[in-house]
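A single protein chain has been omitted from the complex, and every remaining protein chain is retained in its original position.
Note that the chains take the letters A and B in the order they are written out, and that residue 1 is the start of every chain.
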Amino acid sequence: MGEKKNHAEKQYQEIKTKAEVKKPLTQDKTVVMVGTATCGKAAGAIDVRETFKEEINKRKLNAEVVEVGCIGHCYAEPLVVISKPGFPSLCYGNVDEGLSSRLVEDYLVGDDPCYEYALVALEPNEEFPTFTDFPRGMFEQKVILEQCGLIDPEQIDHYIAVDGYHALAKALDMEPKEVIEMIKESRLRGRGGAGFPTGKKWDFCCMNVQDPVRYVICNADEGDPGAFMDRSILESNPHQVIEGLIICGYAVGASQGFIYVRSEYPQAVRRIYTALEQAREKGLLGEGILNTDFSFDIEVFQGSGAFVCGEETALIHSMEGKTGMPRHRPPFPAEVGFRGKPTVINNVKTLSYIPHILNKGVEWFQSIGTPDSPGTAVFALVGKIENTGLVEVPMGTTLRTLVYDVGGGIRNEKEFKAVQIGGPSGGCLPESALDIPIDFDSLQEAGAIMGSGGLVVLDEDDCMVEIARFFLDFTQKESCGKCTFCRLGTRHMLDILMRITTGQGEKKDIEILGDLAVDIKNGSLCGLGKTAPNPVLTTLRYFMDEYEEHIQGKRCPSLMCPELINFYIVPKKCSKLCSACVGSCPVEAIYTREDGLKAIDLEKCVKCNSCPLACPPEYDAIIKVSPPERVEELEKENA
Amino acid sequence: MNKKISITIDGKEISAEEGRELLWVALENDIFIPNLCALKEKDRPSASCRLCFVEIEGFPRPVTSCTQPVTEGMVVNTRSPEVDRLVGTAFELLLSDHRLGCSKCPKNKACALQRIAKERKLKLKPKRLDKFEKDTPIDDSTDLFVLDRNRCVLCGRCIWADRHIARVGAIGFSQRGIKRKVSTFGDKLLKDSPCIECGECVEVCPVGALVFKKDYGK
Partner (left out) sequence: MELLEGEKEVIISQVSEILGKHKHNCENLVPMLQEVQNQLGYVPELAMEMIADSLEVPAVAVYSIVTFYNQLRLNPPGDHQIRVCMGTACHMIGGQIILNSFERRLQIEEGETTEDRKFSLERVACVGCCAIAPVVVIDDLVDGKVTPTRVDGILLSFENSNNNEGKKEQEQKPVERGEGQE
């Protein structure tokens, strides 16, 4: 060990010195950073970027427009950060072309930062609050999201300037075994869902000493509906993942790594390719990394759209050119994996922690979170919540804090009903479960799983039977069809749920549903099948009353299931002077009665929910009723 | 040859080769364990039919015996309330997707499903579950045999025989999930596929999905 000590470190410092010149926020000119991850783009970030560029060029200003990833505040996309010398860096939300021009005019040219449009300042100052001044910032602790949205993911120098790839240099100056020991000591658990200790996995991979060929794979086949953490990290800071993967390769003695990424994420794929190319140019990837004798390269494999390929053995099969079907484990991939060789497969987020642990040490990592689940948890916070976005909180934070303090509570003053956590393999937890801490083991006890981090907040308008049906529909469509329980069992469960949500359910259905769920959980071949019943099991456990309402009362208490509701215009509230609803109806089901008020032709109505949204709040005349026959009663009452 | 060890199945002491799959050890000693997809010659069990569950002392829950290597002193029970429940449900699920009408099926009395039903006292007609209505056209385009997908249990044995015994490559699985089925390339008729009509696939079919024409109307 003595001889190679600090070899990589020296080489790294050289690279870093060159990179620092390009650090975005320390320049003496103004930098405009536009968040152009997929969600930013969808919200119009490209037009914003173009407007800034045009306006700056037109005025020949000394300012640079940089594209960055996602800062996590998705509710306010498109987001722009402006850093002007002499001012704190300010983040602006909901930026459109008009605001872009105005910011150039007033702030870049003039010196008015337009505080009324600013969301938050990035560094402490006298003028404007920073993240930590908001409740969300108080509870958030950013580790793997720290640089997301603040560096240009397509410029490796930005990453290096914030100490990127330093951990790799440190690792290369250690013995591989020491790296594994360090990860084991840190007690980092896999962020892909099940929470298996990462260091142990690496250790298993090295057990077979006879065969020197090993592989490491980054699993970026994020397929949970309602989750986008991995996409966001890959689009915002791909080098962090790549650095983690190289270190993993070094630790277990692999010379080839792969990133298995969904092809549904074209922008992430592009940014990974760019990042890999840049890492090779810098000598951080390829032959003799950082002038050591460690050689390692990474290839990209694009998934073809099969949720089940997130399962390790299915993922390997699909890379080998087979159908992506799981096989019985053991042997685990760490013993017999890709090409039959020992293989480590780690999730995007798991690998992202690796550089931080090496840089800041085991004790630092364990100081965050809980003893059994150290570190942070990253969630895609979506659904009926005020501040949707990507959040990172210490493990052990309660769901209540996450929903109310970080997420800002329920939108439109509605009543909280449940959180769906862990996607199709997870479960729905009610109000009474909000005080459980978020960690691998507590969530499992409550019937959900940590999953990879999708967290959907549901309110009083969301039907829990319908959400169970939705997830079963998903798993049933994504089932590979290999084993009996998953192929046929999930289909039967879906059929029963469809009967219930359309008012055809019978009393015995609940028992059959529950029994099937337990058997599928115990009898399926792979993790997808074993966890597929969770959404049903948790809704049966916590929301049985809603099932019963559907079956016995033939009504949907949340007024969501289309077959069990009707729309009705309350004549007393409707106005002759308004016809907003008429125009909103895509099928011309709304007509004007002889007295000038509006009514719905139920034969034509497709229950698309457009008219209640179109009805002006001062009238608020369109209601949903369940059971559907309730309309006839109302008509009589109002006749 | 691996060393001989001793295990106990249903109270019976058995000598077995260490590391062999439990399913075969049991079957060779005349202890019945339900199974459809297992084939002794296969390198790796597909473990897809989920019928061969057994209980092993020291294991928290039932395991599939086709994937379980035997070890010295292993104590196995082929029946237990938990095992029976899993096997019962898997069987009912398979039958909910299988066209009955045994009296008209050439495989009547030689069918693996009938055997399992008899041994485990299970009903052929699902009691809790609705039957999926399948009406896939029967492929009787070859001179030698008939493929009736309505009776297929997707065990995959025919595909293995086609690849590894006949070495032809006429059939494979297509689609996924509930749509999964045994197909030819482009879902053509067997006579328009590379099938050489050797009949190897028919020999291994445990049910009435692949049947020789000569056995029809017997």
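To be clear about the criterion, a residue touches a chain if its C-beta (ideal position, glycine included) is under 8 Å from a C-beta of that chain, and two chains touch if they have at least 3 such contacts.
Predicted, not measured: the structure shown is a model, and the values here were computed from it.
Asks: Looking beyond the chains shown, say which of A:Thr51, A:Thr388 or A:Ser442 touches the absent one.
Replies: A:Thr388
Asks: Which of these, B:Pro69, B:Gly88, B:Gly169 or B:Gly199, touches the one chain of the complex that we don't see?
Replies: Among B:Pro69, B:Gly88, B:Gly169 or B:Gly199, only B:Gly169 touches the chain that is not shown.
Asks: Just to verify: which one of A:Asp224, A:Glu392, A:Asp439 or A:Asp519 makes contact with the chain not shown?
Replies: Hidden-chain contact among the options goes to A:Asp224.
Asks: So which of A:Val21, A:Ala42, A:Met138 or A:Met544 would be touching the chain we can't see?
Replies: Once the missing chain is taken into account, the touching residue is A:Ala42.
Asks: Of A:Asp405, A:Asp439 or A:Glu478, which one is in contact with the hidden chain?
Replies: Answer from the full complex: A:Glu478 touches the omitted chain.
Asks: Quickly run down the residues of chain A that touch the omitted chain.
Replies: Against the missing chain, chain A presents residues 38-39, 41-43, 46-47, 50, 67, 74-75, 77, 154, 222-228, 231-232, 263-266, 301-302, 304-307, 318-324, 380, 382-384, 388-389, 420, 423, 454, 456, 458, 462, 467, 470-471, 474, 478, 480, 584, 586-587, 606-610, 613.
Asks: List the residues of chain B that touch the chain left out of this view.
Replies: Residues 163, 168-176, 183-186, 193-194 of chain B touch the chain absent from view.
Following the convention adopted for this analysis, only the chains that are shown with their structure count from here on.
Asks: State the interface residues of chain A toward chain B in the complex, per the touch definition above.
Replies: My answer: residues 306, 323, 327-328, 476-485, 487-489, 491-492, 495, 512, 515-516, 519, 522-525.
Asks: Using the touch rule from the top, collect the residues of chain B that touch chain A in their complex.
Replies: 44-51, 53, 61-62, 64, 67, 82, 85-86, 89-90, 93-94, 96-97, 128-130, 132, 154, 173, 175-180
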